[in-house]
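Sharing a structure with you now.
A single protein chain has been removed from this complex, and every other one stays in its place.
Chains: A, B and C, in written order; residue numbering restarts at 1 for each.
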Amino acid sequence: MNIGNLPFVVAALLVAFGIYTFLYKRNLIKLVIGVSLVETGVNLFLVALGYRTAGIAPIYTFAPAAKQMVLPTPQALTLTSIVIGLATTALLLSFAVFIHRHYGTLDVRKVKELRG
Amino acid sequence: MTALTQHAPVLLIAIPLLGAFGVPLIGKLGRGARNTFVGLIALLTAAFAGLLAASVFGAAGAPSLYVLGGNGFGVPLPSGMSIPIRIILETDGMSAFMALITALITLTGAFFSFSYWKDRSGGTLYYSLLMLLTAGIFGMELTGDMFNFFVFLEVTSIAACGLIGFRVWLKTSQEAGFKVMALYTLSGLFVLLAVGLLYGQYGGLNIAYLASALTGSTIDVVALGLLLAGLALKAGAVPLHMWAPDAYGEAPAPMSAVLVANSQASLYGLFRILFTLFGLTISVAALGWILIVLALLTIFVGVTMALIQNDIKRLIAYGAVSQIGYMLLGVGVGLAVSVAKPDYGFVAMQGGIFHMFNDAACIGLLFLASGVIVRATGTRDLNQMGGLAHSMKWTSVLFLIGAFALAGVPPFNGFASKFLIYEASFKLSPFLAVVAVLSSILLLAVFVKVFQAAFLGARRDGLPAEVPIGMMVPMVALALVVIVFGLFPGFFVDKIVTPAANALWYGRDAYIGLVLGGG
Amino acid sequence: MNTGMSIIVRTITRLVYGLALVFGFYVIMHGHLTPGGGFQGGAVVASAFALLLVAFGAAGIKGRLNAHLLQTLEEIGALAFLALGFVGIGTAFFYNLLANSGSLFGGPVLPLGSNAGVFDAGGTLPLMNWAVGLKVMTGIAAVVIVMLIGARKEETE
Partner (left out) sequence: MKKAAILAAFLFVGAFLLLAATSMRPFGEPTFAGMDDYFIANTQIEVAANNAVTAVVFDYRGFDTLGEATVLFAAVVGVLALFRKLREDEA
């Protein structure tokens, strides 16, 4: 079955959902979820770039003979990007903990000391 | 000595990393050992930046390579291949110029912190984050690989946000930290998405390879848009500036200066992408005008918002935002006319690039001085200060030097670069020059107000004494840079600014040819 | 507070904990032969620590997992990784000095193509896997512990 470039469209939709969440939700945790959604979409996009039809993982240990392998670079990039996503999420959630400690709320409409 | 010069690009990144990983271990030995270690690492980094600059500017800004992990660091392509497969650091006049700025700011920031952060908790982690930020900024400036650029962009984002939220007892710092981290992450993801698009289209990640392969298709335009949005956000250009005053205002004072260097590194990335990566494959004039419009908005919004602030750090932060606009204006004018390449386009480029250095020096000086003021008075509200000039003569003089330089008053360095920008943008359209000049005058008015509010006025009881020598020396050093660059602008424009502008303006073919051969 | 979860969860945790550790170390050790590597294995080990933390609570692991010790180990892992990058600087930074050198992990891969995997190969790769694995497992564990204790403090106040 030929699916054209459907996987890329799905990744773009995930990114768009993430941006929607980021722009329209009022809870700090939901903002973090939005950022994570964007990350997931980008990771999906990256890993989809490396697929070759009917390819196998680019690892020679007990590999079936004479099969085409998928591209290794996008997998390496995705690995890097996942770790970076983990790091940013950890820091964002820490900030959320401290905002809750100071303001007693996670509602962005009430966390507005910095304006103008 | 030559071996050190050849390895200088990678050592510039690896030595701050060594510092960052090592500081927490050394910190267990005590404060003295830790500060010595940090100082040594900062000095060593600055020395390597100087070495790199000397070799690059000695060769009139010609690009040079460092292939990481290769059989010898000068061979970009394995035999029989036309795509570079390893990560390549590529340094030309522009990267070396940026490395000089970063070295200056991080060195002064680190030494200022030794006495500024003396009575605070968590010093070890603070210096570790500072070193990580330094390494990230150098990485962004020296790399020749798109994905590597993204990785170092994220290093700077996370280290910067750790520093912005470092004073956890301030509720505003936590709010700023969250906001800035979320927006930095989005900007990084935009860049990553663009890198993914380009990789999917051309199967490579090296800037020079991509530059030679680009065709100007729809995907390329989308990638350019994403890169433009992501890097403009990270640089703090209006309308994506909402994080910048929070970040600069809430970070500890010396770190605000380093954050400005970080924004400038993103701006460097933007220029590198526009001139070297995309070059003439897209409609350059239209892009140049986009940059000019962004620049005018940034200048205007920055200055008018600075006008209404009562918080001294936030006011300087808006001043910093407006200066990003001047750099964008200079380079935007250059980009708008880079097809015909008239003389004034090159002058505009020189002005915009020279202003990066001058802005780093004078805004750094202002942020350090504001740290001194806030520490001495215990408040950031301008209405509650006053009379500081009676007890802090040196600080008031230094603050005045920084303010005059920022507002472009001769004979300080801000005037030298702004004059080039005025002159060149006037030739493109007088309107641009008028906005730029008027905004500078307004900025001068703003800083006269600050000076009047904080330093002048009657002598009060309990005025703080002059700052310790440890904070004074970095400020004096920056002030000297401001004055020397203002008195001899011609020398510096010839020696370091022209090679940097050349690298962007004419250097695309040399940049690509060095990696891919031919050229 | 901080007493952890029910006896069922604790018992299962005792059973699974060791398995997760072994699996994590296996993934790190065989990073150059099978899917996985330092990051993945480190994350598995860290998840075992996190499981312990969830099941027994911050008080239950007191004295066994200490954030400062973990942080020190993380710095050692990071420094080791950087040092492995410096090893090849005679040729170029990050040059794989040990690959095909005949020394430790310097064996050639024979036969080429599909094979059963040669453990004594890969040059600096296995060493880097260990450095990164140490860094990731201790780093994530430190973050989880610090955030859990910090957030718990929130609830009790």
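Points worth noting:
The rule is simple: a residue touches a chain if its C-beta (ideal position, glycine included) is under 8 Å from a C-beta of that chain, and two chains touch if they have at least 3 such contacts.
Not measured: the values here are computed from a predicted model.
For the omitted chain, the shown partners it touches in the full complex are A, B, C. Within the complete assembly, B:83 is the residue of B:25, B:47 or B:83 that touches the hidden chain.
The chain not shown here touches chain A at positions 2-9, 11-13, 15-16, 19-20, 23-24, 48-53, 57-61, 69, 71-73, 75-77, 79-80, 83-84, 86-88, 90-91, 94-95, 98. The chain not shown here touches chain C at positions 31-35, 37, 39, 67, 71, 74, 78, 81-82, 85, 93-94, 96, 99-100, 106-109, 112-113, 115, 117-118, 121-125, 128-129, 132, 135-136, 139-140, 142-143, 146-147, 149-150. The chain not shown here touches chain B at positions 17, 20-21, 24, 68-69, 78, 81-83, 85-87, 119-122, 125-126, 128-129, 132, 135-136, 139, 147-148, 151-152, 154-155, 158-159, 161-162, 165-169, 193, 197, 200-205, 213, 217-219, 222-223, 225-226.
We take it that only the chains that are shown with their structure count from here on.
Chain centres here are Cα means. That of chain A falls 23 Å from that of chain C.
Work out the mean CA point of chain B and of chain C, and you get 36 Å between them. Counting partner chains per residue, chain A has no residue touching two or more of them. Shown for chain C are the residues in touch with two or more other chains, of which there are none.
For chain B in complex with chain C, the residues that touch the partner chain are 7, 10, 14, 17-18, 21-22, 24-25, 66-73.
On the side of chain B, the complex with chain A involves touching residues 147, 151, 154, 157-158, 161-162, 165, 168, 171-172, 174-179, 181-182, 185-186, 188-189, 192-193, 196, 199-200, 205, 245-246, 249-250, 305, 308-309. If you check the complex, the residues on chain C that touch chain A are 33-35, 39, 109, 113-117, 136, 140, 143, 147, 150-151, 154.
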